[in-house]
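Every protein chain except one is present and positioned as in the full complex.
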């Protein structure tokens, strides 16, 4: 038996994740993607708040770091410094299932009390988060709420339980998607890698 | 001109990232992967500390969450609760360049004063981090230190600057790799998704 | 005019805070304090989760660090590693007003779904948090919800608006109170400063 077989689950799981990201990329709806890019282009002198829980929250932080490198005034929920939002400011809310309580409540308050624009990144446009958002980008991917009978879930992994558990597929597909958004923003803003490096934290 | 072209940088950047993850997966060294799995299998009743800065630190936190779902006693540097390490405990240190000051210093202290085992995830086994580690898993991917003349860098993106800036490729390849490690650990420990769900935080 | 007068607001505000902490100390209810100490003494092999928002959350983290130094298995809400609570585990919930949404919801879920014991630190035992808690320690102090007509508020600062704004008095009084609890736990557990130092993080 060849040596590679010993850790074959690692590479099989990696391939499965890669395939699910590819599928999520293929199933992106161009009008939704264009709308997000335009919202971010128009928000260059506005505040942006990224909201997410658990691993989706970490993906949101990774996106926030790059927006900061691009010169955006960006904040992350749950950290020490939180902004007061106002009309024209943007909330990027990330939840695969679209039901994460913290994300839904925060978005609702930001929208109703502060008139902020809510952008939802979710697999379920018809979820509580999707319905309250001003705009949605659907990123398919098996989420932690997925069931076998679930259409989104079946589309991605077929009939079997995937090797990578819970929301892994949605989380990584969203990270790759948001890094694609960063590349597009760099392109439209005429920014080069050197420009981002200049804003990279240098004292840690 | 078809509508899809408007956001073509998004999808081209996503494809580029997907290709780089695939390459990183192909170039994994099975013995290194097997050694990490074995270290983690043996550390089930030990403490595990995940160390990383910036976006690599976020990838480390995502891995830490899954280790926690698997029942591990795991910690993340920089948070309120940090453990005292001792012999047999494990540090997972993540740095694409292998030179990130915080990561190198923390690993050095953990190794010398606490006799912890250092596992480095890096593109550069010959870096300061790689050299002080007890074991290394090389995850290729253009890092924020990459230069055109750089072998690792050229192997991944060819001769042009990639669309996704700085360490994006390393960060995402490492996230996918570590989720592959989680799948392998689930397999060896006989854990199902249901078991992880039971340990998922329920009060946020 | 003497030079000291130039920064007289600093020292007057400091004195005002010191007086409010003294008053909070005088008004502690010994049975409540004893009950908290006993709950913590009995929870030495249980999980403890500290919950708070904003500056009260920071005070909670400072308490969590010392509990960790004492050897407790303690967690802080909102960080990467969150435990699954169960019967016998303890939630320390800190909210001056007793109405902070995040704190009330988290405590409610931990109590109802997980049968954890809820200990509230608040100025208002009759608040939503106070009423759902299994035990309360009242720490008086003007909170960010205080009104002039408010009994707790008047008791502390009299009829004028204090120099230190919002919840400052409650936050600092609670920090001093919880450090008093640590001193008592050290006493009962026979721990010396040296024992705590041995558990102090050494790799940051």
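Order as written gives the chain letters A, B and C; numbering starts at 1 within each chain.
Keep in mind that, in the parts below, a residue touches a chain if its C-beta (ideal position, glycine included) is under 8 Å from a C-beta of that chain, and two chains touch if they have at least 3 such contacts.
Small disclaimer: the values here were computed from a predicted structure and weren't measured.
Residue in contact with the omitted chain (choice from C:50, C:67 or C:172): C:172. Interface note for the absent chain: among A:110, A:163 or A:178, the touching residue is A:110.
Screening C:62, C:109 or C:132 against the full complex identifies C:62 as the residue touching the chain left out. The chain not shown here touches subunit A at positions 61, 64-65, 68, 74-85, 105-106, 109-110, 113-114, 198-204. Subunit C meets the missing chain through residues 3-4, 6-7, 9-15, 17-18, 21-22, 25, 28, 30-31, 33-34, 37, 53-55, 58-59, 61-62, 65-66, 69, 101-102, 144, 161, 163-166, 168, 171-172, 175-177, 179-184, 186-187, 192-193, 196-197, 200-201, 204.
Here, only the chains that are shown with their structure count from here on.
Averaged C-alpha coordinates give centres for subunit A and subunit B that are 19 Å from one another. We define each chain's centre as the mean of its Cα atoms; on that basis subunit A and subunit C are separated by 35 Å. In subunit A, the residues touching two or more other chains are 101-102.
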